[in-house]
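All protein chains but one are shown at their positions in the complex.
Chain naming follows the written order as A, B and C, and within any one chain the residues start at number 1.
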Amino acid sequence: MSFNTFGHIFRVTTWGESHGPALGCTVDGVPPGIALTEADIQPWLDRRKPGQNKFTTQRQEADQVRILSGVFEGMTTGTPIQLMIENTDQRSKDYGDIAQAFRPGHADITYHQKYGHRDYRGGGRSSARETAARVAAGGVARAVLARLAPAVRISGFMVQMGAKGIDRTRFDETQIDQNPFWCPDATAAIEWAGYLDELRLSHNSVGAVIEVTATGVPAGLGAPLYAKLDSDLASGMMSINAVKAVEIGDGMGVAALTGVDNADEIRMGPDGPEFLSNHAGGILGGISTGQPVICRFAVKPTSSILTPRRTIDTTGAERDLITKGRHDPCVGIRAVPVGEAMMACTLLDHLLLDRGHTGGLRGKIG
Amino acid sequence: MSFNTFGHIFRVTTWGESHGPALGCTVDGVPPGIALTEADIQPWLDRRKPGQNKFTTQRQEADQVRILSGVFEGMTTGTPIQLMIENTDQRSKDYGDIAQAFRPGHADITYHQKYGHRDYRGGGRSSARETAARVAAGGVARAVLARLAPAVRISGFMVQMGAKGIDRTRFDETQIDQNPFWCPDATAAIEWAGYLDELRLSHNSVGAVIEVTATGVPAGLGAPLYAKLDSDLASGMMSINAVKAVEIGDGMGVAALTGVDNADEIRMGPDGPEFLSNHAGGILGGISTGQPVICRFAVKPTSSILTPRRTIDTTGAERDLITKGRHDPCVGIRAVPVGEAMMACTLLDHLLLDRGHTGGLRGKIG
Amino acid sequence: MSFNTFGHIFRVTTWGESHGPALGCTVDGVPPGIALTEADIQPWLDRRKPGQNKFTTQRQEADQVRILSGVFEGMTTGTPIQLMIENTDQRSKDYGDIAQAFRPGHADITYHQKYGHRDYRGGGRSSARETAARVAAGGVARAVLARLAPAVRISGFMVQMGAKGIDRTRFDETQIDQNPFWCPDATAAIEWAGYLDELRLSHNSVGAVIEVTATGVPAGLGAPLYAKLDSDLASGMMSINAVKAVEIGDGMGVAALTGVDNADEIRMGPDGPEFLSNHAGGILGGISTGQPVICRFAVKPTSSILTPRRTIDTTGAERDLITKGRHDPCVGIRAVPVGEAMMACTLLDHLLLDRGHTGGLRGKIG
Partner (left out) sequence: MSFNTFGHIFRVTTWGESHGPALGCTVDGVPPGIALTEADIQPWLDRRKPGQNKFTTQRQEADQVRILSGVFEGMTTGTPIQLMIENTDQRSKDYGDIAQAFRPGHADITYHQKYGHRDYRGGGRSSARETAARVAAGGVARAVLARLAPAVRISGFMVQMGAKGIDRTRFDETQIDQNPFWCPDATAAIEWAGYLDELRLSHNSVGAVIEVTATGVPAGLGAPLYAKLDSDLASGMMSINAVKAVEIGDGMGVAALTGVDNADEIRMGPDGPEFLSNHAGGILGGISTGQPVICRFAVKPTSSILTPRRTIDTTGAERDLITKGRHDPCVGIRAVPVGEAMMACTLLDHLLLDRGHTGGLRGKIG
């Protein structure tokens, strides 16, 4: 990964600022001959789109994606695919008062220190709006996966909001799309709604934990030692705005396990090896085992809040700042489709890398 | 990062297997004119060296590093530095019985599935022995940092073993080198010693959490969006053997915070901006703030234990396997110097990348 | 370089097809704080623009560039700059008859074999139209060079058309912009005009040699061994459509020289070392010497001609094909600004890489 590009063979280069005329990405390394139209990408963008309920920013963006290259007569050509999304509802005036002052928790101060000159409007390049480009790229990745690894299923959902986690015994996949939080536990979703309403009205915000799983992933993906499947997922998820931690499988919880408990014992099933547990989150030695790949990440609370916080401006003057604008009280909500997109892109990238390097070889067992 | 190389400008390519004749790395992108001898690197290797007490593997390796290129008359020349460490105490016979059987929790099964043919002796390429090369590279990085960013101080230590965390009120940096666990809390170290002894005798092992901090890091390091300082740290730490989670700053804990609490408010100090807290772990928008960079990672319990675990072999036959050999009951201990090395390499890499890209520009405040 | 991206720090990713809605590029790694508007880029595109005289394709493209990101209030921000050029005069019907047949000398057959599915209209991705994106990126590179290395002057011109070379004794830089061929020899330009007219009317085309020089290049640019300044120039120039050879300095001519003649002897001048000749073309060991960097490349004759040539189609049927459409009789003409752009991008990239790696160190002489 380098600057604004991620991936090894399936390489995504994103561009654009929150309040510029448009944003988008170049998706390179897409295999040829894959059916692809804007209609394959748009639904994923719609999932991420702001303004869908009172718990996400009220900015109204159509987030309409256009394919400008790389597809001919509805099929990929193997050449770079340019995806563009025009910004239509930038209210730059909302941001005028933070041109000089640094919003605490935001990248304003670090961009200023690193670059000297920055687009302060809506956070410019550091805005979570950039993730629309990732989601679009994820749509391309999914279309390719559907062809090359059709068993792969990717699912993202929220497992914790604030201190309140879901009850895993109530996990119901069909609930995920039924509430504004992508929550698989209907009871928790109701609690969260009340909690978040309260926070919003008290000019506050809260963090969350997102889980993204992938089933049907073939064994053998991941390029040790420095493009391990888990190190690439860690890099990808950590690069999402406001993410401060990434876990694979049992994650931080492995510290408390003993070797006896942590062992994912193996038995032989009808179709090959079967693991009796999945503490490893589907990855051993940086390579997929064939079990579900399980990745979680923590998203910090939205830093833009209406409660005044102490800060300084570029002159060094101290001020108390509230951040007006249209913000998500729990930015973790909209991180769900972004996490799914990063998972899709990473899995496809490793599928292509593996077929290049090993020829997709699979050592026999039995 | 790609396959066996990490870094953008300061690029480290490692090679070697646990039981081959030698292992090492090529360190490319080192600035010229930096004083460097083997004596600058050896102490870091000695910190990581096995066999130093009863809590680490009893394998006896001198881990003597040789510089084969890139240094002339005690000074770097800007050309690639080859570091080689010969393996001297490989007892391959210990591993003969696992040539075909897959040790649960190890990469045996995934290497088999991905590559078909693998060096099973001691885990071959997937062995933690590879981390000696990282530590050697870290020694080079530290020598360069000492010249280019002399204020940087990197410190790694263990903050949790099993379920038992340190008491932060007892944090004493001088204790870190005084116990076998790199533990900054003398009381916890004593408890851990008893606990680990017990585990060892009962043929078990345990996980741990390591923290690596860096102070004196200049503001402005990190290349958003896909070579953010935190995403590179996440990738680097996750690539260490047995690591299952990476946290920056408050890490997974941010989920439970509200925006009001999480805000790292800013005031103006005599030398520039001062933050009133550091939930962000010294990184905002992927760029260093100048505060301490704080990174934690969880290491799973050693998978090689003397308690039998169920598994299969390459023929698909089911077996119960104990893993003989000389293993660490808490592999997290020896991960401490490795985490420090990854921190040193990543910081230096970003220092060089930043002076290339922005010229090391720092936007003025005040 | 990988797929559709070139450069190490200053990285350009191009996208777009000849007859798609638009083409463009993402220019990443641009230092912040550089004054840049579309007006800095447009003049270079205008130089390359088709339809300017009877010797270039009559396709009428405004080639109007738009900056979509990375610039704020007229200054670069260090974030990726997206440049887009809309295609306005695609006459796809001209190309209908070559949907299945492979034009000899074109990439039609290789794209078919590699990708299976391709955009045949105007050559799709393999069209020289892609070079508009490079020229736009070159405009950005020049703006940065003007700030960071203001002494650099880049000049491209044609030194041979068909078998007819220029007379170096008549070299007059001011002539370059005075004729349709960027020819520094006014007499040769007149001859070429007649010759090319003749070829055009006889439905033929011809090759050319282009020279691109850069003066004022600081010593020390180039990253041996595999990102040497000359190997990067070779890669960059060879990647231009229809280029079949690249020379540095005396190029192929060095074969005929003896060591005594080839030596660029050195004397001490008032401002440092002075070379008494420049057979090396300003590059020794892959690193710039401070002398003029001299690069030449040969462009093959336009393959699209109205004279029938034997070929086959995708069914394997044999046909005689003439290539209708609006083509340059000497495609080398429009390669001049493209070569200049590749020179500008490569020099800037190495300037940034060098200041990252060595800190722009220059060993003292005298």
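What we mean here is this: contacts are C-beta pairs under 8 Å (C-beta built on N, C-alpha and C of every residue); 3 or more make two chains touch, one makes a residue touch a chain.
Computed from a prediction, not measured in an experiment: that's the story for all the values here.
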Contact with the hidden chain (one of C:Ile98, C:Ala280, C:Val293 or C:Leu351): C:Ala280
Interface with the unshown chain - residue positions in chain B: 2-5, 11, 13-17, 20-24, 26, 28-29, 32-33, 66, 68-70, 72-73, 75-82, 114-119, 124-125
Footprint left on chain A by the chain that the document does not show: 9, 29, 31-33, 78-79, 148, 224, 352-353, 355-359, 361
Absent-chain interface as seen on chain C, which is shown: 1-6, 8, 14, 102, 104-107, 109-118, 125-126, 130, 160-163, 199, 204-209, 219-228, 230-239, 241, 244-268, 273, 276, 279-281, 283-290, 298-305, 307, 309-312, 314-318, 332, 354, 357-358, 361-366
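One rule holds in what follows: only the chains that are shown with their structure count from here on.
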Reference chain C; chain at largest CA-centroid distance: B
CA centroid of chain B to CA centroid of chain C, Å: 45
Chain A and chain C: spacing of chain centres that average the CA atoms, whole Å: 39
Between chain B and chain A, distance of the C-alpha-averaged centres to the nearest whole Å: 26
Shared-contact residues (touching 2 or more other chains) in chain C: 29, 32-33, 78-79
